[in-house]
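Have a look at this one before I ask anything.
Just one protein chain is left out here, and the rest sit where they should.
Just so it is clear, A, B and C label the chains in written order, and each chain counts residues from 1 on its own.
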C-alpha cells in the first residue's frame, strides 16, 4: 500500500500517518518528492483491508493506492501450479476441456433424461440443470426444488454424468450438496458472503459465477471466501457483465479468461448462454472462449426451447448443441487442447 | 406485449404465434404493416413473464416488446395514493423528511450510544448501524452479530430512536426482526429472492436498497417479492450504481428519485454515503437528493471516522453531520418539505 | 508516478527502470518492501504522459501508478481562485447562477424570437440554440447552418441575451465565433483534439460538455487543450453519462459538480435536458444540480415541444420553464446563491 500525501501536507500530518502505520504493526517508508511525499506501507497489508480506509481519512492524505492484491489464496503468487478439480473422475483445469450442458431448469423426468442422453452423446461431460431458480420477478417459475434434485440424481444414475446445480441460500447447502456433484453459486449471489461461507464448508466442488457487475478483483475476493474455509475445489465461470449495450443480455468479458489464467491458479469456464441471451450467438461466443483459453463451457440445451419454462431464447436444441460440439472440438485442437471424454455410465 | 414478426415471416409462422398465444389463455391482435406484421398480445401478461421468452424463440419472430410493466403491486397504476410507512410513530413517505444516521457498523456500546445521542440532537429520526456486515473481502470486519443488535436496542431504549439494520440471510430474519424496527436489505442482496420472501413474511418495515447494477424496473420487481407476501411497509433507497467513473465509489442516479415517485407509490430515500464513498461529497449529494424529491436520507456518521472499523472514508463526524442537517433543512423548506421531528425518548 | 516492481523482479530489472527514469531527466527513489520494491518517480512527470507507457512495458514492472494529476492548468492546485467568465456582462462562476435556455435547434425566426423573449421574461440570462446539429442518424435534421446563426444574432439584438451555440468542426470555428458569444463543444466532440485547439485559439468563451463516457479526469484533460492555447474563458457542463439504465437517456453524475468545484477552478453548469431525455424529469434534476453547487443550468425550451424538429421529448414549454425558474430561485436561495439578472436589451 502506498499513501500519497497532499502537496500541502504538513510535517505533523506525515508523522501522524507513519505513527498510525506503526500502531498496526506495519512499517512506513518515506519517499520525499518535489511535488509531494509518498509513504510505502510494508508488512502484512493484504489481510487488513480496513487500513486503507483509515489512511484515506487521515488529514494530509491525498490518496491511498493498494499494491498488494487483496486476494491471496486464489492468486498465482500463492500457488503457481494450476488447480485441477476432480468431479467423479472428470477433471477440470487440465488440458482437456469439459462441457457442462443441460436445461436452464429441470422441468420433468422426461425433459431431463432426454437432455442428459442427448448432451452426453454429443460429448458433454457434466449435466447442468436448475432445481432452485433465482428470478428477477416473483411471478416467474422458481424451480421444482428438491424434486428437481432427485430428477438430476436419476439422470446421473442413468447416464453416468456428474451434475451441477445452483444453490440459492445457505440453509439449502446441505440438501443440494446431498445430491449435486458441483454446487453452483450464481451471479446474483457472488457476494452473498454467508452462502459463500457455507459452500466453502461443504467441501464440495463449487462453480462460482462472476457477478453481473463484479470486477475481476471482486470475483477473486469472493473465491477467497470459499478457499479460506479450506475448500480448494473451485471453478470460476465468466458469464457476461452488464454494460450499456442492450442487444445482448450481457457483454461477455472474454479477456477475463486469460487474465484469470495469468493471475490465478483456478480453472475458468465460460457460459455463452447467459453471456449473450440469444441462442444464435452462443456458438460464436463458445468458440471465442475456447480460443482464448477457457477450461470448459456451460451451455443451456433443451429438447424444445420454444416451450422451455425458463431461458428458452438462449437455449440450444439438441441438433444445435451437436454442431456446437463439433466446432468446439475443432477450435480446441487448434489451440492445443482436447475435449474430455464423457464418463462411462 | 407486442410480437414483431420478421419481414420474411410466413403466414404459417404468424398463425403459429397466434395459436400459441391462445394456448396461454390470451388473445393476439394482428396488425399488418407494409414492412412487417405485428401482433398485440392482450390479457394478463404481467404475471406470465416466461411467455416473452417463448415468443422470442418462435420461428418468424423478430422481437418481443413488453408494454405492460412487469411489476404491479409497486406501481402507481395499482395504487395511486403514496404509501406511508409508520415506524414507531416516525412516518416515512409524507411531507416530512426522515433522516436515518449512524455508523456503518456497530462497534461498541460507547460508539453507538454517543452516535445515537449526537445524531438525535442534530435532528435525525432513526438510528442506523450494521450488526451483520456484508463485505467484498473475507478478511474484512463482518460485524458483531447479535451482540450488535443488542447494542442497537440499548441505544433505542436510551434515545427513543427507532433502529434500522441490515439482515444478510433468510435464517437471520427472525433474529434481526426481534430487535430492529426496519429490516434493511442491502444492495448485494437486492435479488436474493429467498431473503426477499422472508423479509416479506416478517411483516416488519423493510428498507430495500437498489442493487449496484440494477435497473429501476428490476428494483421494483425486487420490491414486488416483498409486497406479494402481503408486507406493504416498504421503503426504497437509491445508493448509487456502478459506472465507468472511478472517482466516486458509485454514481448516484438522482433521476431515480423522481422516476420512483412518478411510477410507484413507495417512499424513496437516498444514501449519499455509499453513493459517493467520500465524506466530502456526502452533503452535496444529500442536498441534491432532497431537492429532487427524496423522502429522506440515510447517512453514515461516526464519532471518529479515522478509526472506524468500516467505511471511515465516507462517514461524517458529528460536526459535519450537524452542518449537513442545517443545510438539508434549508433545501427541504425551499422545495416545500419539512423535517420530521425526532421521536421523544 | 510510482513504479511497482513484481515480487520476483531482479536487481538488474530494478536498475534498468531507474536508469530509464534518469534518461528522461527525472529521479527515482527506491523503497524496498518485504513483498516487493517500489520506485517513486520525481520531477516534471505531468507533461510526459508517455513515460507511464514505457515504464509499464519494462521487464520486472508490475504496475505504474500516476500520482500527479495529468491536468495542470485546469486544477485548483494551479489556480486557487475560481475562474469567472464574463459574457457581455453576464458573469459565470460567481455567486449568481446563470440560466441558459432555448430550443435544441433554431428552426425559424418566429420560433427563436418567441423563445428568446419567453425565457428572458422567466429570468434566463443567455439564449441557447443549435445551428449546426450533430446527430446519430444521417436522416435526422442537421440544423439551419449559418442561417441559424443569423437568427440567433437577431434574437440577441432584440432581447439583449448573449447567445451560446455549438460548433461541430474546426473549419467552422471562425464562422460560429463571428456570431456566438459562447462556443459550445458538444459531448460527441469532447475529445476532438483539433476542434479543441481551434476553440482554444479563438479566445471566445467556450462551454465544454462532458463526453458521454468520459471520466472526470479525461474531461479536465480536454479542458487542458483549450486552456493551453491561452484561452481561460472556459465553462464545463455536466450532461449525463452512459450507463446500463435505459429509463433515462443518460445518467446525470451530480457528484461531478462538487468534484469539479473541489479539484478545478473552472465554473460548472448542468444540462438536465440531455441528462434525462424526458421533460418531466428536467426540473427535479435542475434543482438537484443547483443544490449540489452548480454555477448554472442549460435547459431546452420550445414554444411547442410536440412539433420540435429535435429533442421535443426533453424540451420544456414556456409555462414549465417559468415554473422551473421559480423553483430554481427558491433552491438557489436555500444554498446561499442568487440568480443573475437578465442583461438589459
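In the analysis below, contacts are C-beta pairs under 8 Å (C-beta built on N, C-alpha and C of every residue); 3 or more make two chains touch, one makes a residue touch a chain.
Computed from a predicted model, the values in this text were never measured in an experiment.
From the options A:289, A:308 or A:325, the residue with contact to the chain not on display is A:289.
The chain not displayed touches chain B at residues 2, 4, 7, 29, 31-36, 38, 40, 42-43, 62-63, 65, 67-68, 77, 242-244, 246.
In the full complex, chain C makes contact with the omitted chain through residues 46-50, 53-54, 56-58, 70-71, 134-142, 168-171, 188-189, 191-196, 212-213, 218, 221-222, 224-225, 228, 242, 279, 305-313, 315.
Interface residues of chain A facing the missing partner chain: 213, 215-217, 241, 243-248, 251-255, 257-259, 262, 275-276, 280-281, 284-285, 287-293, 327, 330-331, 333-335.
As a convention for this text, only the chains that are shown with their structure count from here on.
For chain A, the chain whose average C-alpha position is most distant is C. Centre-to-centre separation between chain A and chain C, using Cα means, comes to 39 Å. The mean-CA centres of chain A and chain B are about 27 angstrom from one another, to the nearest whole unit.
The mean-CA centres of chain B and chain C are about 31 angstrom from one another, to the nearest whole unit.
In chain A, the positions touching at least two other chains are 242.
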